[in-house]
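Okay, handing you the structure first.
Omission of a single protein chain aside, the complex is shown with its protein chains in their original locations.
For chain A:
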Amino acid sequence: MVLLQKKLLAGLALLLLVNLTGCWDSREVEQTGFVLGVGVDRGKEGSIVVIAQTVIPQPPGVGGNAAGGTMGQDTFHNWYSVGETMFDAVRNLTQKSPNRLFWSHNKIYIISEKLAREGLMDVMDFVERDPEFKQSAWILIAKENLEEIMNASSNMKQAPAQVLADIIDVRDRNSKYAVSSLGDFLQQLGSDKIQAYTAGVTFYQGLMEEQNTVALPNQEKPRAKELRVMDTAVFKQDKLVGWLNQEESRGLLWLQGKVKQGLLVLHMPNHKMVFEIFNSSTKLEPVIKEGQLIMKVKVKVSGNIGEMHPGTHMNEKHLQETEAIIAKTVTKQILSAVQRAQELNTDVLGFAAVVHRTYPKLWQQELAQQWSEIFPNLEVEVDVEGRVRGTGLITDPLQPK
């Protein structure tokens, strides 16, 4: 009986323990600040500025979906903090935020252009080392004031980081900028075969009026800021050295084999035509001809005619012309990217990796050391095969009569 009583008591004590323990890594959802976006800038005297964007969960039943919001209520909050280093700044956030910040849902990591030009190794180690940061987050370079970008949202008052993540999710539809995930970016930084690149982010004054501000009677209501992801920042080692514009960015995407959708606006002799890309494949082949390294690029692209201006008649001959112009346009895009990268002398195109793969011995022996001299003068031969698969539902455009 005594033993039984003791056992019972032990059982009771165990049950009580459940209520007493803190469970060291247990975390109630409502007491956690979910960081959706992080912005990093260089402050005064070499300090690091961290802006953490958390969502404010909207109570259910008030209207609007959970991630969106209701009129007049903030759905996100930007926490601003300064520290000597990245981690220091992040930890200083706890002086301000009542909730413990949780970084695993971070979608966007924005670095100011100023910091990127100085070199961003100072702010990369922490995000690589800390287990809460997800490598699948996107890294972006702020082309404008970071604080304003982190504040710019007019889309249902969604958190800007969420808006940016959603914009990047449909990047294939336009294929006009090349963006890297945090994981890829870190890998590019650590590799001598490819230099880092990622997309830029900026804001502009949208058409919609700002909702929450009160304008004076004879004053126009201010326009809300809207976000835009554009261009591609190109790095040399950890320093931003230049930008690729839309055309050059597309060239970079061609070389990476990442153009899966998007449009090609074709300038035909006397009209314009739009070719919608359905599929493409890219093959890089370095060859050594007469002691000279030549990069051969073979691109196959297929798609549909998406738009055509009146006055044209689609026939076999015209189709061949179109395919030739497609090839020409793509070639131009690729060469512009190559030219820009060579100007900046930074191998964001990943040519070094291909050469290494094809000629491992040669690369070890000499090419690796000489690459910074070889790359700017590397001859690139582009061979594009364009194919029009169809013309959509109609062949000829409507003729006004």
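Just so it is clear, a contact is a pair of C-beta atoms (placed from the backbone, for glycine too) under 8 Å apart; a residue touches a chain by one contact, two chains touch by 3 or more; residues count from 1.
Heads up, the rule we're going with is that contacts and distances are computed from a predicted model.
Peer 1: From the list "3-isopropylmalate dehydratase small subunit", "Dihydroorotase", "Spore germination protein" or "Peroxidase", give the UniProt name belonging to the chain omitted from this structure.
Peer 2: "Spore germination protein"
Peer 1: From the list A:Thr32, A:Asn92 or A:Gln246, which touches the chain that is not on show?
Peer 2: Missing-chain contact among the listed residues: A:Thr32.
Peer 1: What chain A residues would touch the chain not displayed?
Peer 2: 15, 18-19, 21, 23, 25-30, 32, 34, 36, 55, 57-60, 65-67, 102, 104-105, 107, 132, 134, 162
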